[in-house]
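Apart from one protein chain that is not included, each protein chain of the complex appears where it belongs.
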Amino acid sequence: MAVMTYREALNAALREEMQRDPEVFLMGEEVAEYDGAYKVSKGLLAQFGPRRVVDSPISELGFTGLCVGASMAGLRPVVEFMTFNFAFLAIDQVINSAAKMLYMSDGQFPMPIVFRGPTGAALQLSAQHSIACETYYVHSPGVKVVTPATPADAKGLLKASIRDNDPVAFMEGELLYNFKGEVPDDQDFVIPLGVADLKREGSDVSIITHGKMVHVALQAAAKLEKVGIGADVLDLRTLRPLDVDAILASVRKTNRAVYVEEGWSYVGVGAQIVAIIQEEAFDDLDAPVLRVAQADVPMPYAKNLESMAKPSADRVVEACNRVLYRGAR
Amino acid sequence: MAVMTYREALNAALREEMQRDPEVFLMGEEVAEYDGAYKVSKGLLAQFGPRRVVDSPISELGFTGLCVGASMAGLRPVVEFMTFNFAFLAIDQVINSAAKMLYMSDGQFPMPIVFRGPTGAALQLSAQHSIACETYYVHSPGVKVVTPATPADAKGLLKASIRDNDPVAFMEGELLYNFKGEVPDDQDFVIPLGVADLKREGSDVSIITHGKMVHVALQAAAKLEKVGIGADVLDLRTLRPLDVDAILASVRKTNRAVYVEEGWSYVGVGAQIVAIIQEEAFDDLDAPVLRVAQADVPMPYAKNLESMAKPSADRVVEACNRVLYRGAR
Amino acid sequence: MAQTKIKKKAGGSADGFEQYGVSPELALDLLREMLLYRRFEEKAEEAYAIGKIGGFCHLHIGQEGVAAGSIKPLRTEDYVISAYREHTQALAKGVRPGPVMAELYGRATGASGGKGGSMHIFDRDVRFMGGHGIVGGQVPLATGIAWKIKYREEDNVVVCFMGDAAVNQGGFHEALNMAAIWELPAIYVVENNHYGMGTAFRRVSLTDMIEKASPYGIPASSVNGQDVLATYAHFRDLAEAVRSGGGPRFVDVETYRFRGHSMSDPVSGTYRPKDEVDRKTHEEDPIVLLRDRLFEAGHLDQAGLEALDTEARAAAQAAADFADQSPLPDAEALYTNVWAEINPHGRLNFDGRGASPWR
Partner (left out) sequence: MAQTKIKKKAGGSADGFEQYGVSPELALDLLREMLLYRRFEEKAEEAYAIGKIGGFCHLHIGQEGVAAGSIKPLRTEDYVISAYREHTQALAKGVRPGPVMAELYGRATGASGGKGGSMHIFDRDVRFMGGHGIVGGQVPLATGIAWKIKYREEDNVVVCFMGDAAVNQGGFHEALNMAAIWELPAIYVVENNHYGMGTAFRRVSLTDMIEKASPYGIPASSVNGQDVLATYAHFRDLAEAVRSGGGPRFVDVETYRFRGHSMSDPVSGTYRPKDEVDRKTHEEDPIVLLRDRLFEAGHLDQAGLEALDTEARAAAQAAADFADQSPLPDAEALYTNVWAEINPHGRLNFDGRGASPWR
């Protein structure tokens, strides 16, 4: 075990997988000579050279399509989006090409490719740089979606994603890059896709979430504990495949659930989790499942407005109180 | 009242609104000299000339952005996407520009613009031409989403969308264009956004849906009636604004609901409707809300596979039986 | 930075073989090929008319010279990728007529198992990389295939076909720039039939096609695609140059579509006058042009031609029969090949058909 940042964990995963498999290469804006806009690829150019660590022009649609074509031809590309906000320009090649190639060719072209970069908000980056993009990728079959919250998960899941033979949208967080934690050194430390992680245990309410919001959920759980409420904090870790059993197990235990997501709730991931819970654990629910999400507005710049717009631990606590019928309805 | 096709109704709406307001213009591929790939704009070039009915190059991102800029500067563009499947190339200008301009400028730039075209599948157009795109637009604040199912709704809602001062994604259906129905002739026949329509009334179960699936839901309701089950068929008509009251009223009456959508159910519109119902009518539900949707696969070409992939009236009937606890669980 | 432009069009001259270093035997093969493409597409047309083929169907009739002339000089290891008007390109690359027709019919024996259809023909074995339906979408993909060739230090090339309308897509611009700066072994071919559906190229561009690669510093050339010998010679030389590390090329191949855009589009209409279509069809048929050359040079006579044509018709008919006799895909096929890897944990499919206790 070593203590490292989320950024270092991603870097280690890339380094190890590139050492392990010569077909893996990294392409994106500023990933090489600049060591990455957020330094996730630090040192990789020096170690692997410009053939495998490639600075692209600012051509999201083009370099994404290029990597999809390279995957089709047998390589294992890792595409870095400086943020997923910019990937709206490239999403056609993800949804119409990468996600469908195997099916349209009836199995002739497996598409091992990872699209990675930060999703959601950082600090005061305003409307065009703060979108949580999960919904846009998870809706389509043919794309797996991974959202690690901790350094260990970042490393284990990125390694699994690179080894996976399907397209994976791997969604990180700018505000997570400096987050520190213990990470196994084992070169073969891989976290299988589709396994949720109970980040904290409690018996009164299930707080279910993914990505950056895991930390908000943990803060909320700590606050709840002070008033004698025990909360499960279930980190889904991957949104497709989805660990439905873990969700149901927690809800069957607590009979109450709150979903916390960073982005907009309307047709968001949380809505789908709610739909699954009410369908598959209908008789176990003592209260509706509530969702805590971003204010339903584009992300404002002003510091005070931005912090109001984001989901907060207090809002999560409030939602938990509601589903526990504590305090005014 | 006149009987006309859905296509003719859209054409009439465009014609009337272009007559009414000189700032309205139509741009898209083949809309002018070719009279529209699906002939929705038939005769408009002849009547309004090339300044207001404009054939664009195949440059989805470019002409969408152009129209967004024209809207910003005060015009009222109607953008035709030959299908929304091709709009993945343009979605950045919808989500990052059109939907955010008013907010980022704190009210300086209202964005009256309609993005219209068919969504979902037609017949054997395969994976890249059959995506139901609602989720990709409805998730973001700043975009209204309209999905008419009948000629009258097509006309009344397109007129309302063109007169609306916000961006509207107006989603039609290739398979609806030839659908005939009665349409009021009144030049000011406008259907306000945000009003659902109870297309059929029944007291046992609520079938809630939008767009093309309204007709599948009506077939299902007819089948159910034969076995003595009365179904509400609630056509949401607009997905944002959403007529939540109509949804809750129907569910409070029947205590049972099924959502029918054309596209993929994972993080689909249906999930959101389920979340709203279970949150706001929890105690009224006698069974979970079920969803009937496309098979969770890219749309296959083969006739038999395609018809299996699509939602069918039989599947809707089956789901209704489940929520009514009729037949095996 | 300066760039080569072979402004002078290759080909079009009356004489023939030596000029292009094409042997009479090879010329006869090219004729045989083009006849097959023509008869194949006519069969497809027939089958569509009686409802055996569904969806969109874009015929290549009139453009056979482009497919034969540009693909026949390639090796099996070379890659070809195209848009949705790709039936004959698939045949040229070596996909068997049976599986191509069966794909149009949506049968289990189709090149893509019946799941792709007319617009999505794939054959990994002969490196035919599809069949893509988003205009311009294949251009970045081709660039990635070229990237793989260079990455693995192979000496193959990729030929990427697109229509004239595709050059107005942003992805074209982004992809060509990357191919140029990284010197990738790609040949970008515009099948310039002068119309994108109903839109004449001159209505959507102020400049000639050959200008379209100039900002990237990619050498551009133009050739008459109705002259299959000129086209063959041109691509033979281009493939050689690219194979030996010369970097990407851009080619404007002048051709003409003898049919409507798709089966639902009239052959001539508001956007192109009947007399234009008739003139082109009568004066610039690539098959007729080569036939006449072979006749003149005495390498072929009417009997020989009829023999070749009978052969082509038979092959097209055999393909149709194969498709006809092939089964529809099994119901299970609906759910196969959505994922290459079904992870042992978690749920991947969410249509709830069967999955939940509630279905």
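General remarks:
As written, the chains take the letters A, B and C, and residue 1 is the first residue of each chain.
The rule is simple: a residue touches a chain if its C-beta (ideal position, glycine included) is under 8 Å from a C-beta of that chain, and two chains touch if they have at least 3 such contacts.
Predicted model only: the values in this text are computed from it and were never measured.
Among the displayed chains, contact with the absent chain in the complete complex occurs for A, B, C. In the complete assembly, the contact with the undisplayed chain comes from B:93, out of B:41, B:93 or B:254.
Considering the whole complex, the residue from B:42, B:129, B:199 or B:240 that touches the absent chain is B:240.
Within the whole complex, the absent chain has one touching residue among B:166, B:235, B:262 or B:306, and that is B:166.
Where chain C meets the missing chain, the touching residues are 1, 3, 168-174, 177, 180-181, 203-208, 211-217. Mapped onto chain A, contacts with the missing chain fall at residues 29-30, 33-35, 37, 55-62, 85-86, 88-89, 123-129, 264-266, 288, 290-291, 293-298, 300-305, 308-309, 315, 319, 322, 329. Although one chain is not displayed, chain B still touches it through residues 25, 51, 56-57, 59, 61-75, 77, 92-93, 96-97, 101-112, 141-142, 144, 164-166, 192-195, 238, 240-244, 272, 279-280.
Keep this in mind: only the chains that are shown with their structure count from here on.
Mean C-alpha positions place chain B and chain C at a centre distance of 36 Å.
Per-chain Cα centroids separate chain A from chain C by 40 Å.
Residues of chain C in contact with two or more other chains: 112, 114-116, 120, 132-134, 137, 170-171, 333, 338, 349-350, 352, 357-358. Annotation for chain B: residues touching 2 or more other chains are 61, 85, 88-89, 126-128, 264, 266, 288, 290-291, 296-298, 300.
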